[in-house]
Structure formats: C-alpha cells, structure tokens
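The complex appears here minus one protein chain, its other protein chains still in place.
Chain IDs A, B and C follow the sequence of writing; residue 1 opens each chain.
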C-alpha cells in the first residue's frame, strides 16, 4: 500500500497547490491513502468546516492538526462529529476532538495518531509515554499506523522516531514548514522524516508574506499575517508499506513547485 | 570558486567523519575554501585549542560557532589570538572573540559572518539590523560573503535569508543538526539553506546516544550526554560562486555516510 | 519630593480603582508626581487615546507601558504626539514612541525610563548596557530618575536594581501583577521593588476572571480574556526623594482594597 502524507497546508495558496498537484501525484505514486496536516489551511490559522470538506472533496482522506488547531473557534462545533479530522492526542482530557482515528481502504485499515511535541510548545501530556497507550489501541485493529509528530525541536522528533521504531509504520514530523533531508527507514522498519514541509506559497516565510515577517523581526512589533503570493509548492512523502506486517519498505520525499496564474 | 561549508561537527565521531570524508570531498567538488561549524567538536560541547588545530590540520580553513561556544571555558584563552575561529557576532560587546573574519585564498578573500538567532535562544543583539553593519565591513574587502545563521526557528532563518538576499553570497543555517531539503538560490543571487545538518554519528539524537535522550524525555531528568557510536555522516553544502560578483551560481547539498570500524 | 508609582492598571476595574483611590492617596502621602504603568488599561490589552486622556484627567501625570504596548493598534497613531506616554526604551530603533521622558513639577524635572526585560519576553535590545546611555541623557537635565523595569524573571529585575544602584532614584518592577515584599533602599541610595503589583480586580488571575484562566490551564486551549468583577485594589509605591541629590530616602509599598458596587 502507498500512503501519501502532505505537509502543513497553508491558506489559499496551499489549497490551490492541492487542487493543482494532488490528482497527478496520486497517479504518479499509485497512492492508496492520502493524509494531510491542515492546521494552517484557513488563512494560515486553523481550519473551518467548509475548508475541511473542500480538502476531502479534493481527494484527501484524513486530516491532522497541530498547535494551530483552535485558531478558528468554530472547530469546536464540528470536530467531534468529523471522524476524518484529528488533533494532537496529548491535549488534556476534556479538550474536544480525538487524537487518533482510522481510514478504511480496500478492506484494510490505516491508523493515524497525531501528537504534539512539548519543547518550545504548550505543556500538553507526555507524547512519549502516552503514545504507547494510543498505539496499542490502534494496533488492536491494524498494523499500519502513521504518526504525525507536530513539533519544533529536532531532538524531540528524532527521539520519538527512535522510540517508536518498530512499533509503527511511520513517524512523520510537521510544524517547521521546511522539509528535511533525512527521510529514511529506521533500523526496525519505521519510516521517518523530521519534517514533511509545507504546502503553500514558496517565496514566503512559512507561508506568510516575507516582508511582514522581516518587519516583525526588525521592530519586534506584532504584524497581521497575510499569505504570500507567487509560486506554489507541495511538500509531502509517500510511504510504501508492507500490508501484512505494517512495516515501511520505502519513504520518498516529494517537492513540486509551480508558477500558477490565478 | 567553490566553497564547502560543513554542518556542526559533533565530538569524536564528527572529527572521524572529517578525517574520513574531507579529502575526497574536496577533490570531488573542486573545493577552494572549507568552512565548518565546530560548536560541538569537543565531545558535543564547544571546542578546545587542540581540537581547533586538529580541524585546521585536516584541511578546514575556518571555523564558526554557535550557542555552545563557551561550553569549554578554555576557549576564552585562545579565541582572541585565533583569526580562523569566530563566534556569533551578535554577542554583546565585551564578549571575547570576533564575529566575522576573512579567508585568503588564491589572491582572493572570502568574508565569513557568524550570527545567532534569538528565537528560543539567548537574547543577543539583533542579528537582522546588526548584520548589515558587519556585512558592510566585510564588503569593503570582498564581495564573497558567507553567513552562518545559527538558529532554532525556521522562520528566523528564512526571514534572514530573504533579508540578506542579494547582499551576500550565501546564508547557511546551522544548529538543528538536521539537513533541510530547501537549498536553493534566492531571487537576487544568494544561496540559501535552512540547515546544513550535522557531521557525526548518524544513529543518534543530534549526535548524542539515542537511549540517553529518549530517557530524558521520558523522565524529565537531566542526563550526562555521550556521543553515539555506529555509522558516521558528513552533512555539508558546496557553494559555487561567481568570483567577480560574489553571487552564488549553485548550491549543492551533500550527505555521506560510512560504517567505519575504529 | 514624593513620587507615587502605580502598578499595572487593568481594564475597567483598574480605572475604577484609580477613580476610587487616587485622590485620597495623593493627600495621604503628599504626592507631588504620579506615574502609572498602563499597559493593561484598555480591557487588559494595551491603551487607547481615550483611556490615556481619562487617566491624565484622573490625576496621573505620566504613563509607562510593557509587552502589551502594541495590543491596541491605534496606539501607533498617537504615541508619537503624546509626551506623557512612553514604552520600553529597548524596542528596536524604528518602533514608534519614545522610551524615556520628563515630568515638570514645581520647578523641577523628574526623568522616567521604561525598560523591558528579555527573560521569557521578546528579544529587545539589552536593557542593561543600553540603560546607561538613556540614564545619561536623563541625567543631563535632572538627578531624579525613575526606572520602570517591566520584566518576568526576578533575577533580571534584581540584577538591574543592583546594576543601577546609585545611578537612579528608583528601579521599580512591573509585569507580574503581584506586589513583592522586598521594597527597600539599596546600598547606594536607589529605591527598589521587584514588582509594584496590579491595580484592578482583586479576586482574579492577574486581572482576568479566574475561571477562564483555570480552564485554560486545564485544557491548554485559548480563552477569550474577560476582566474579573468583585473587589478592586490599587497597588503602588511612594518614593520619598531628596530633591537635591535625587537619592531615595524611603520607599513605601501601598495596597488598598475596596468592595465597590458599580
């Protein structure tokens, strides 16, 4: 089975990139299941019901989130009814939504677990010790398990990769919006990459108009974010999975760019 | 001119990697000048005079540092006499050492500027506004200027890349110990990569034995760091420069791994 | 001369406290000059022109700010024309407003310098080394100089107190919204307190309705802030100054509470 995982979709340009690249990508890589991190899909900040439905309609099967999950307050009104949308599992009990879920495809199930790191990020529950509990739940129903570790520090993501090596199909980092060049299969069969990258405007600072962020660094004053224009990109990985064992056979990083006139 | 820049050299395994890979790499890429970030070259923490001399003897022309610069207290006894070793320029006035310098090669000069980011790092002087001042100093003597931006946050490095685009030959990120897959020439001729990566033990967490770091995340107790063993890697980039203009023509990311028995 | 310095005025309840307590307080302590930190005066977030004028009309002579200075974007439209309102001086050059100013009273001048700490706060310019420069400017015109150090970490505020001991009349901390019990005259004649405290609703978390903040800690989800109701308090200090030398003779901490029906 081939699983496509798409890095943080950023605003309008990110959704344009999905429309522009996804269909061909799925053919090119014989993709069976598509997962995407959508924490920035609504103007860079969170997600709305309309945008979630748009992304499903474009052919994404399942959405994960990150620290921006609550940016659009309306998410609390639909996240509990949408089984294809999860948020980091290590939010405290009592937070709306779920942290893991399943995708059904061709008589098989793919489990997805969303975690948030805690280094330079809010103090959620421990993603290391707790992940074992949730992976055990997922493992009752399938051996194909994809983990989105949404985190800032490379140390935390890499340590989690080694910690889960052999226990899940893939540990895929998100959040920094820059694809890393370390995709590999770890020693016990888990696919790993520190960050899948960002799907949105290429000539930007993490998706935002670069002049705004430069100004923020120069003045230390807050700026109103605005998605950048110009060329769009998709960042993703394809995991080729041994369906019987759930082990990853290959991980292929993907970057495509296009200069699309709207 | 071809300039080789090597990512954070980590401990013994990192210095082994220099011995193992550097000579061939220089031939393969017709390297004229070699720069390396050496902030972790002494057991992961700082640098000593002996290790600096060892790295020069191995064929590295110039060393930059980062937040680990003061880990070996002895550095304050030699940094002011060693023109080939710089530390982030945005340390306050009064800190020992210098933040920029020159390499002389074949009748030309290469300027090197070392900066530290401030996001999730100590509050040094502003690397954005101050960089202009230092670049002006360097530009008086050469148009070939390499900037090592040692920083955690991708936003800060990318913003600095855009900010200096057209003003310097290259803006090269260090510190996260993971090479990013975004090497490119920016719109005005500056070579850019968010992180060059790490030179040291591959199966590790940023160079450290992975079991130690996993344990630290699980217990939140301090651990005594120890360099990992196993396969070694070198992470680097080669910048191909137009000597007359100082513009970058190409940036080539390099990753080599070897399983060396000692 | 007696100088009254009032801790962070928080929203409506804080302005009520000014109306309720200020006039009597000025009599009780024979106050000549009144300064207040107003960074939370507009609903907890920043300040508006209308609120600034209201506070001046109530008898406050001069306003300082802190990390919330830009919360109300409209401040950039009037801060440059209002000499009685300053913001931390260590914002980068290019930020609107000024970081120090003077109050004229009975043929004398009182200099006021506003600084922001950098520990757990944005990376502004160095408040230590830069303060000397600004104090020199102020000292050209007066020996009575009040410093508002708006900072989180006790270490940073205390170190600044010792650093400026003998160079200014008073180093007064703000930002944590809790008055500390360490008011004293330091060895060289500078009045010092780690935090003056908060002027606003007493039964709150830093001014905000306590249930909201408890909920934020329990869920790690964002909450919309709302000022608490119930009893109001004023937190302040009075500095008794030797007019000729600018030395502080006494520092008197003040806390008053009232249960006012609106």
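The rule is simple: contacts are C-beta pairs under 8 Å (C-beta built on N, C-alpha and C of every residue); 3 or more make two chains touch, one makes a residue touch a chain.
Small disclaimer: the values here were computed from a predicted structure and weren't measured.
Colleague: In the whole complex, not just what's shown, which of A:68, A:118 or A:216 touches the removed chain?
Modeller: Going through A:68, A:118 or A:216 one by one, A:118 is the residue touching the chain not shown.
Colleague: Would you indicate which residue among B:50, B:132, B:218 or B:258 is in contact with the undisplayed chain?
Modeller: Only one listed residue reaches the unshown chain, and that is B:218.
Colleague: Of B:91, B:134 or B:163, which one is in contact with the hidden chain?
Modeller: B:91
Colleague: Using the touch rule from the top, list residues of chain A that touch the missing partner.
Modeller: 92-93, 118-119, 123-126, 129
Colleague: Which parts of chain B face the unshown chain closely enough to count as touching?
Modeller: 70, 91-92, 94-95, 122-124, 218-222
Colleague: Residue-wise, where is chain C in contact with the chain that is not depicted?
Modeller: Against the missing chain, chain C presents residues 120, 126, 128-129, 152-156, 158-160, 162-163, 176-182, 187, 194-195, 197, 203, 205-206, 210, 213-214, 217-218, 253, 255.
Convention: only the chains that are shown with their structure count from here on.
Colleague: For the protein chains shown, what form does their contact graph take: line, ring, star, complete or other?
Modeller: complete
Colleague: Rounded to a whole Å, what is the gap between the Cα centroids of chain A and chain B?
Modeller: Each chain's C-alpha centroid was found; their separation is 30 Å.
Colleague: Quick one: which residues in chain B touch 2 or more of the other chains?
Modeller: 126, 129
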